[in-house]
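What you see is part of a larger complex, with each chain still in position.
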Amino acid sequence: MKIRILVSLKPSVLDPQGQAVKNVLHTLGYKSVKDVRQGKFFEIELESLERQEAEKLVPEMANKVLANPIIEKFTWEIIEG
Amino acid sequence: MNETMKFGVVVFPGSNCDFDTFHVLQNVMRQETVFLWHKDSDLQNVDCVILPGGFSCGDYLRSGAFARFSPIMAEVQKFAAAGGLVLGICNGFQILLEAGLLPGAMLRNKNLKFICQHVYIKIDNNKTPFSQAGKKNQVLSIPIAHFDGNYYAPPEMLAELERKKQIVFRYCDENGQLTEEANVNGSLHHIAGVVNEQGNVLGMMPHPERASEKILGSADGQVIFQSIIDYLEKKTDSRKKKAGRITRPVVSPLPPHIGNL
Amino acid sequence: MIDDGTLANHTLTRDEYDLIVKLMNREPNLTELGIFSVMWSEHCGYKSSKVYLKKFPTKGKYLIQGPGENAGVLDIGDGLAVVFKIESHNHPSYIEPYQGAATGVGGILRDIFTMGARPIAVLDSLRFGPLNNLKNRSVAEGVVSGISGYGNSIGVPTVGGEVYFHDCYSQNPLVNACCVGLAKKDRLFFARAEGVGNAVIYVGAKTGRDGIHGATMASAEFSKEAEQKRPNVQAGDPFKEKLLLEACLEAMAKDLVIGIQDMGAAGLTCSTTEMAAKAGTGMEINLDLVPQREDGMNPYEIMLSESQERMLIVTGQDKVKPLQEVFNKWDLEAVVIGKVTDDGQLKAYFHDELVIDIPVKAVVDLCPVYRRPVEVPDFMRKLAKFKLPEMPADLDLNQVFLQLIASPDIADKQWIFRQYDHMVQINTIVLPGADAAVLRLKGLKKGLAITLDGNSRYAYLNPKRGGEIAVAEACRNLACVGATPMGVTNCLNFGNPEKPEIMWQFKEAVEGIARACRQFDIPVTGGNVSLYNETEGQAIMPTPVLGIVGLVDDVATIPSAGFVGQRETIILLGENKEELGGSEYLSLVFDEEKGRAPELDFTLEKSVQEVCRQAIKQKLVRTAHDLSEGGLAVALAECSIKSKKGIGFEVKLNDQIRTDALLFGESQSRIILVAKEKNVGKILALARKMKVKARVIGKTGGKKMIIWHKRKKVIEQPVELVRDVWENSIPGYFKV
């Protein structure tokens, strides 16, 4: 099974990286860009796992390692299998 | 019971200020100092654990995010819970945050660049074991070198930190003013260093070991190390009043960083 | 058989191919051809440059190891040795600025620690196109963050370097990285596969398909199809390298290494053949045992991969286990992949089949050497005919002064070096921004001074003089911190050597460098040649970059680069001549890059430097700064800007030359010394003794920069304003 976890800064935390990207896009003339938020994602291949197990495991991994709950939030989805 | 005072510098793979910290403690402050390997689970009876700067475990993901899972960190947790002194410098601070030993988190510097330069910080609380050798509001010149030093805490946490006087150092200008410009990385409330509620765990982004010898441009960093030494000395002294002078290790003339240890 | 297309893809000529067949006594297979192709590439084989590089002096008082090893080595006393080398990573940095620059740093670091030295400093020499162009900015931004990303994490300070901007680098940026290491003199390691039967061990990262043919790419011109070369770019992992560094040094300290070589350009090919060739042995390896990152790699790919963070070690069979223990401690692989043999062949097996069987000597030592045709370029005649434009009567010199201060070539480079950790290892006592970086040696009185220097405008106008001046100026920078030059490394960045004009520039520059090194009595201990810096037929200006290491006897005597106190006396060593050829002023104000490069009198240059050094040793000097781009006015301004308190100056001059030449001319062999009143006499006496023209030109003090010429105030600017212009110029380009 392949899952994808998206981790990004909480809305309450300023995202200067997203801002910088927005500025560059504006400079290049992409005026329709209204807002940019940046995050990181992980595509994880999991061996022989039931959906249920994954539903327990993934949030655990995310909370423990992949995201820092003080500043970040995450979402995840199954993308294969 | 300890015969003499002993410092331990933890070496994670990717630590790169470990030798520097060791050098200052042993050769400048003249304290017995040992390295603690991250895979070990023995703190070798040290009185103070220092987590040095660097890029522990590559610092992938988030700074300090992986190092906290090293075996030695379980011991550091216990040590801290028992009141032992723990100092995290730069990456060490980030590790303490990730490990939950200190409140808050680090964001990327506001200019999105690595910043290496001398900065000024002022002592906001000189009642901690890490700052007692300094005066309240004393301005220190100490360099920083980091990518993620933009301190963040949610509003309630921040208020709590202020109320409990846990903010030990703040970025300021030469005259101690908290100007916007002086806060180069964008930290909330200019925070450069915080202590835990119990007062025995401190994290700071500036590198006192880089400012402990005149020839490097500033010796202000000694205030931090001297504070710890004074604090520990007093503790030991009260235990064994008549033990006499604390023995000092012999200083090797050659730098410890040639060849390997 | 092997057709022309295949040969062209391997940048080999038919003649070279015939030679290969002769040396092998048979037709090579494709993998073997690939091996010859990289090893005989310009980058590894030095086929165009070798005949000239021989002219460098390679002997000297401090020398332990000259050219021919991974890096040069100098004896600095107290049982210590300095190991240093410079390397280019120009092509990869244009294709992928971040990774290109990062792996450039990674590569030069390995060259240093493979010799048993701990890297203690990195310096970088950069050339970009003008910053008013978005693409140039993004290349500059990527390169700087690449260097910072790699150097910072591995914990080696980037203590200095240089950067210039010119349109000739828009399509051909230059990224040269220099590394300095410290070793115990009696514990140096060499790239030799000694001892038949010894184990050959692969350590470090796994091999992937990255960077295949990187060396050949660095040996060809760019074209529109450069895009297609993109998959050749390698990605680096500084964390792996840090582990590799610690593991290697630990293994060496435990005496577990006999020979060792980094895998840089041409990877496994280069390390196996060179180590065997240098020891006069052979090697047998099993490619199936090479740790691989990707599936289905074939022998060609495994041999030619330029994956980063890998080394090859030769050691006794009895040392294999303890060696593996050290590497495992650092979470690294150490795999025996073969053994040393006595037949002078590199034999490689893959899936039980012998796939490579070539004489190492042929690969390493018998690369054809060319004496390519040389010819003075046509444009040289035009350049020489050039007459200085009249100084316009209405020229506002104050305006010109500020314009020069704002030129990115002269302005503050903090935007760059603030991104570099230049303090880690706590040895850096003269930080970036001064004439030379200085490192203390813990526990000792003495220190090391290091500088990188090159001025391509001079080299363009007169390649020989350009080469000479680069050496002289580097030595002058060292003199300003009181250091005595000990040894040289150099990176020669030029265009396509198959063009006679380029080859001429190269030959001249090398002769200039060689002559200057002889004059200063310092050996060249190594370096690097980067040719084919051309895009669509447009070559860069010749850009020789010199890296020179010097010794400071007592680090306590080093003067400051900025003014220190009020009312101190400013002394000028050397002479102001009416020379504007190749100056920043001429280029900026008149848009001319013509005329004659400044003259250089070695006797005078050496004396000026000696006076400076002596005065510093005798603790007479408060501030020392050499004159270079922008001339006297800019040098004085820099001293003022770099004074912590913004101390101004007032200088009065009466030279009988045009005012613009006096202020902004770039005559060589000049240094500003600042001293307390009571020491002025002593400095002037020193100068007299060495027949150096020296005079008091003014005093420090006030909040303004003021220069008089023949009783006319020609410059008057507030220090604050000048500093502001200087500090904000480069960052200004990057504000979105």
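Worth pointing out:
Each chain gets a letter, A, B and C, in the order it is written, and its residues are counted from 1.
The rule is short, and it goes like this: a contact is a pair of C-beta atoms (placed from the backbone, for glycine too) under 8 Å apart; a residue touches a chain by one contact, two chains touch by 3 or more.
Computed from a prediction, not measured in an experiment: that's the story for all the values here.
If you count every protein chain in this structure file, you get A x2, B x1, C x1.
In this section, only the chains that are shown with their structure count from here on.
More C-beta pairs in contact connect the chains of B-C than those of the other pair, out of A-B and B-C. We define each chain's centre as the mean of its Cα atoms; on that basis chain A and chain C are separated by 41 Å.
Rounded to whole angstrom units, the spacing between the C-alpha centres of chain B and chain C is 36. For chain A, the set of residues touching two or more other chains reads 20.
Shared contact sites, meaning residues of chain B that touch two or more other chains, are absent. Interface residues of chain B facing chain A in the complex, by the touch rule stated above, are 61-62, 65, 98, 104-105, 107-108, 110, 112, 152-154, 186. Against chain C, the residues of chain B that register as touching in their complex are 13-14, 16-17, 19-20, 23-24, 27, 53-55, 57-60, 113-117, 143, 145, 147, 207, 209-210, 213, 215-217, 252-255, 257-260. Only residues 80, 118, 145, 148-149, 152-155, 182-184, 187, 237-239, 242-243, 246, 249-250, 252-254, 330-331, 414, 417-426, 428-429, 431, 440-444, 555-556 of chain C touch chain B when the two sit together in their complex.
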